[in-house]
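Down below is the structure, laid out as C-alpha cells.
Missing here: one protein chain of the complex. Every other protein chain is in place.
Here the chain labels run A, B and C in written order, and each chain numbers its own residues starting at 1.
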Amino acid sequence: MSEKLKTPMIVVNFKTYTEATGKKAVELAKQAERVYKETGISMGVTPQFADIRAVAEAVEIPVFAQHIDPIKPGGFTGHVLADSVKEAGAVGTLINHSERRLKLADISEILSISREKGLVSLVCTNNPSVSVAAATLKPDIIAVEPPELIGSGIPVSKAQPEVITDTVRLVRKVNSKVTILCGAGISHGEDVAAALKLGTQGVLVASGIVKAKDPYAVLREFAEASKY
Amino acid sequence: MSEKLKTPMIVVNFKTYTEATGKKAVELAKQAERVYKETGISMGVTPQFADIRAVAEAVEIPVFAQHIDPIKPGGFTGHVLADSVKEAGAVGTLINHSERRLKLADISEILSISREKGLVSLVCTNNPSVSVAAATLKPDIIAVEPPELIGSGIPVSKAQPEVITDTVRLVRKVNSKVTILCGAGISHGEDVAAALKLGTQGVLVASGIVKAKDPYAVLREFAEASKY
Amino acid sequence: MSEKLKTPMIVVNFKTYTEATGKKAVELAKQAERVYKETGISMGVTPQFADIRAVAEAVEIPVFAQHIDPIKPGGFTGHVLADSVKEAGAVGTLINHSERRLKLADISEILSISREKGLVSLVCTNNPSVSVAAATLKPDIIAVEPPELIGSGIPVSKAQPEVITDTVRLVRKVNSKVTILCGAGISHGEDVAAALKLGTQGVLVASGIVKAKDPYAVLREFAEASKY
Partner (left out) sequence: MSEKLKTPMIVVNFKTYTEATGKKAVELAKQAERVYKETGISMGVTPQFADIRAVAEAVEIPVFAQHIDPIKPGGFTGHVLADSVKEAGAVGTLINHSERRLKLADISEILSISREKGLVSLVCTNNPSVSVAAATLKPDIIAVEPPELIGSGIPVSKAQPEVITDTVRLVRKVNSKVTILCGAGISHGEDVAAALKLGTQGVLVASGIVKAKDPYAVLREFAEASKY
C-alpha cells in the first residue's frame, strides 16, 4: 500500500448520499484532504463510480471505488470493471460492503483482480468469523461492521467491543499483515480512540461524517483522536 | 426526448470492453459524434459509470448510463444512483440489459425514477412477449435483443426477423409512442437497413462497433444505411 | 384451470412459518380442505417445497409450490424444477412473490414452463402497473399485494383500495381472462368481502390464517364472506 495509506487511517464511505454526490462529493473529499494535510492522519474516500474521476482529479488522498465486479474486460453491460475505476483515478476498492454483499467465490476473484491491477483491497465483514474467512484471502484491509449498527449512531466500540477484539485476535492467527478497521455507528472522536485502543488500525465511517453539519470539524476530531 | 434522440437512432453500448474504457471511451464517443455531425443520424453512447463524466464533457451526443439501481439517495454502497449519473452528464440510461437483467418490480421502480429525474429510459428485452410487458411500463425506448445472438455477428434481422416483426406488432397494441430498437449481431449497414425495414426505429449495437477495426467507418456505414 | 380453482378463491401462503412446516403444514391444509368441503369456496395452499408431497397426499384441494426456477432438467443444484414439484403433487406455483422477486425475463420463462407442464401460474405483483405488465405475459392468476402491507394486519382493501380498483381496471384492458386476486393485511371476513366488491376474484393470504389462533375459524369466516 502507498505511503498515503499508512495507519491509523480513516476511510469515509460516501455511499449514495446526496451530501456526497457530484460536486458535493468533490467538496467532501477536499475536506478530508484538508484534515489529512493538517494532521498527517491517513484519509481515504469512496465516491460513487461516476464521481471517481472528478474526486481523484481534485484531491491527492486515496480514492476508493465502492465496489468492483469479478470480471475481466468484455461483454458485461452495467458492471464495474477494475480497469475502469483505476483509469478514472481510484487506487483501491471496497469489496463486500454490507449494502453490497458478495458471493465468497466472487470476493476471491475480485481480490485476484485487485492484486493484478494494483488496487488496494478493503473487504468489509460482519462478524469475527467472517473476518477470519476474509482475512485468509489476503486482502490489504478488512473492516468489520455489525450491520445492525450501521447508520445507528451507536458505536460498535461501545455496543459490541467484543466484535472488535475477537476480530483482531482471531484474524491475527491467520494473517499478520492485513490492516484491520472497524465501522458502524462511529460519530465522535472518542469512538475512534476506542476503536484504536481495542486493537484496530482505523475506522470506516459514513453517515457520521457525510451527514454531519460540519464534516470537516468531525473529521478533524476523528483525526486528533487517532493520534494517541 | 431531446432533439438529439430523434429517430432513426443508433445506440452504441460500450459494455466493459477495453476498447471502450477510459480514454478510449472518449475517443469512441467522438467517432460517434463525428458520424452524427456528418449524417444527422442520432447517435447515443453508453460508457461505463466511471467514464460518463469524461465522455459527456467531450461530446454533444446523448450519453446513457449502462444501468441505474432502483434506489433513492441514502445508504446504498456500491449502487448506482440516478442523480449521480445525471450530474455526471448522462441524459438517459439502459435498463435490464441481458447482461444485467433486473427484477420486474425493479424495472418499474427504475422507470419511475427515470421519469422523475428526466432521464431517457431504454429498456432491453429478450423476446416479443417480454417486450410487450416492458412496453406497458412506458419506457421511452425498448430494444429487443435475442440473448443468444448478442456478440455472435449473426444479425437478428436475418436470423430471427419474426422476433422483430412480432415485437413491433405486439408492442404497438399496448404502446403507440415507445421507440423500438433491435439489437444483437448487427455488424453491417445492411443489418441496420433490414432492422428499419422490419419496423424498428434504430439499433442497439456493441461489439459490431466497439470491436471493429475502424469504428468510425462502420458507424458511418450504419448511419448511411439508416437514411433510407 | 381445474374445477377446484373456480372463483372466488382463497389461496393460503404457508411461507416458512413454523405453524405451517412439516406436520403442521399437513394439519393446516386439512383445515383449508374442511372449509372447502363445507362451503364450496375454492381453497389453495402453498406449502414449502419439502412439504408438497405430504400435503398433496393428505388433501384434495389444489397445492401450489411457492416458487419454481426458470430451468429445464439438468445441472442446477439447489434449484426448484417444475417437474419435481409437479410429481410431488403440486398443481400450480406462486411466481414472483414479494419475498422472492424475479427478473422479468425469468417470469416470462417460468410462465412458458408452467404452461408446458400444465401447472397453474399465480404471479404476484406489487402495484397496478406491474400487474398490467405481468398480465400481458398471460399467467392464470395474478395477485396484487402492496409489499408494505404484507403481514401488517392492515387490509389493502381499506388502506389502498385504489391499488385494487386500478389493477382490475388496467389489467382488464390487456387481459380479459386472468383471475385477479389481492393480498396483504387480510385478516377478517370483511376484508375478503371488500376485496371481492372492489372487483377481485379472491385473496392471497398468509399470516392472517397461518398465525391465527384458530385458522379453521378464520378461513371459514373468509369463505362465508366470499359467498356474497
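We adopt the following convention: contacts are C-beta pairs under 8 Å (C-beta built on N, C-alpha and C of every residue); 3 or more make two chains touch, one makes a residue touch a chain.
As the structure is a prediction and not an experimental result, all values here were calculated from the model.
Shown chains touched by the hidden one, complex as a whole: A, C. Shown as candidates are C:Asp51, C:Asp106 or C:Asp191; the residue that touches the absent chain is C:Asp51.
Residue A:Val132 is the one among A:Val11, A:Ile113 or A:Val132 that touches the chain not shown.
Residue A:Ile107 is the one among A:Ile107, A:Ala143 or A:Leu181 that touches the chain not shown.
Contact with the omitted chain, checked across A:Ala58, A:Ile154 or A:Val174, is made by A:Val174.
Interface with the hidden chain, as seen from chain A, comprises residues 96, 98, 101-108, 125-127, 129-130, 132-134, 136-138, 174. Touch with the hidden chain on the side of chain C covers residues 13, 15-18, 21-23, 46, 48-54, 65-67, 71, 73-81, 83-85, 87-88, 90, 94, 97-100, 150-151, 206-207.
Definition applied: only the chains that are shown with their structure count from here on.
Taken as a contact graph, with one node per protein chain and an edge wherever two chains touch, the assembly forms an open path, each chain linked only to its neighbours along a line.
Judged by shared residue numbers over all numbers used at their interface, chain A and chain B contact each other through mostly the same positions, with over half in common. A separation of 44 Å divides the Cα centre of chain A from that of chain C. Each of the following residues of chain B touches two or more other chains: 98.
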